[in-house]
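A single protein chain has been removed from this complex, and every other one stays in its place.
Labels for the chains are A, B, C, D and E, by order of writing; each one numbers its residues from 1.
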Amino acid sequence: QIKSETALMNAQELINKTNEKCFAKCVLKPSSSLTSSEQNCLTNCLGRYMEAFTIVSRAYTTRLAKEIRHEPSSL
Amino acid sequence: QIKSETALMNAQELINKTNEKCFAKCVLKPSSSLTSSEQNCLTNCLGRYMEAFTIVSRAYTTRLAKEIRHEPSSL
Amino acid sequence: QIKSETALMNAQELINKTNEKCFAKCVLKPSSSLTSSEQNCLTNCLGRYMEAFTIVSRAYTTRLAKEIRHEPSSL
Amino acid sequence: MADKFDEASQKELSKFLENEQAQARVQSTIHQLTSTCWDKCITGTPASSFSKSERGCLENCVDRFLDTSLFLINKIQEQRDASFSG
Amino acid sequence: MADKFDEASQKELSKFLENEQAQARVQSTIHQLTSTCWDKCITGTPASSFSKSERGCLENCVDRFLDTSLFLINKIQEQRDASFSG
Partner (left out) sequence: MADKFDEASQKELSKFLENEQAQARVQSTIHQLTSTCWDKCITGTPASSFSKSERGCLENCVDRFLDTSLFLINKIQEQRDASFSG
């Protein structure tokens, strides 16, 4: 149950970042409620941010593994 | 006197943020001194940032109270 | 050897900031490798960021000394 | 230091600190939201009062930010539920 | 609390915590890189899938960011070596 704390903080941080980035991109002029086009944008944005996170995670861990194999102390 | 530490940090943070936002908006090209139009802008900016802080505080605490009444764990 | 920890963190922070600022300025559209014009830009940017750090350090410590001489508690 | 207090004082102290932490968290969120909403709503040079559109934007900004948060969390839960039952 | 553990448990705990810290550092870097690369590569409104150019940009972004880091560190070392020997 200590383990889950790092995982939980990770999930929390991912949600916070998604919130920040998608609010910035999709809610350009806050009005009296979320419009349906803002909601569509948010749904797309959530999917894309998660995808970006996956792409970046894969690229980073691949690179990390490569660097550790070649020059242990360079990164 | 422990109480005042949270309040003091809050005031300090508000001044820091105002400084950062108003310097960004009012001092576009730093010259050899603060010009009078920069000073006018800073006076306005200080007033508006404080007002924005008040508007946001009110909106946030109102919403928080509403969410706690309806669904305790959702925010 | 405790001393060097502050210095080390300082150097690390300077490298991180340079990395962030120069990547933002020089690698506009990441491609399959760093192009030679991106590398030229990075070399210039490294030099300029270090120079900016020196200019800012000098200006800040000069001002700090002046303020401490005149009004000890104002900054 | 703590062992100089009796039990009642300790409880009071820990309740006080919890309150302080909750307050500090709320304050920190308000600073964050003020910064976000300022950047989104105040695009021109600050004047002696807000324009009607700036004020409206600021007043709606907090609620729409929190709506966004709830909307995204609901979407994530929907997708998780769908993937468990699917 | 720590003195309730025997030595073996302490070692295990400290290894566990080290791993956790290493993982937390990696996770924090990934969040940072995702944010940086999102801002650089995704300039329009998010659609139901990435365009080819957005995806390519994202896939290259991490490696070019790390290349930039290595490039700058090498330059700094070259200059330091030159100034010692010059």
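The rule we apply is simple: a residue touches a chain if its C-beta (ideal position, glycine included) is under 8 Å from a C-beta of that chain, and two chains touch if they have at least 3 such contacts.
Nothing here was measured: the structure is a model prediction, and the numbers come from that model.
Asks: Which displayed chains does the hidden chain touch?
Replies: For the complete complex, the undisplayed chain touches B, C.
Asks: What residue numbers in chain C mark contact with the hidden partner chain?
Replies: Where chain C meets the chain not shown: residues 2-3, 6, 9-10, 13-14, 17, 21-22, 25-26, 41, 44-45, 47-49, 51-53, 55-57, 59-61, 63-64, 67, 74-75.
Asks: Write the list of chain B residues that the hidden chain touches.
Replies: 15, 18-20, 22-24, 26-34, 39, 42-43, 46
As a working rule, only the chains that are shown with their structure count from here on.
Asks: Can you name the chains that touch chain B as well as chain E?
Replies: Chains that touch both chain B and chain E, as defined above, do not exist here.
Asks: Of the other chains, whose C-alpha centre is the longest way from the centre of chain C?
Replies: D
Asks: Could you work out how far the Cα centre of chain A sits from that of chain E, in whole Å?
Replies: 14
Asks: How many angstrom lie between the centres of chain A and chain C, each centre taken as the mean Cα position?
Replies: About 28 Å separates the centre of chain A from that of chain C.
Asks: Show the residues in chain A shared as contacts by 2 or more other chains, in ascending order.
Replies: 22, 26
Asks: Going by the touch rule set out above, which residues of chain D reach two or more other chains?
Replies: Within chain D, the residues that touch at least two other chains are 37, 41, 61, 63, 69.
Asks: Taking the top-of-page definition of touch, could you list the pairs of chains it picks out?
Replies: A-D, A-E, B-D, C-E
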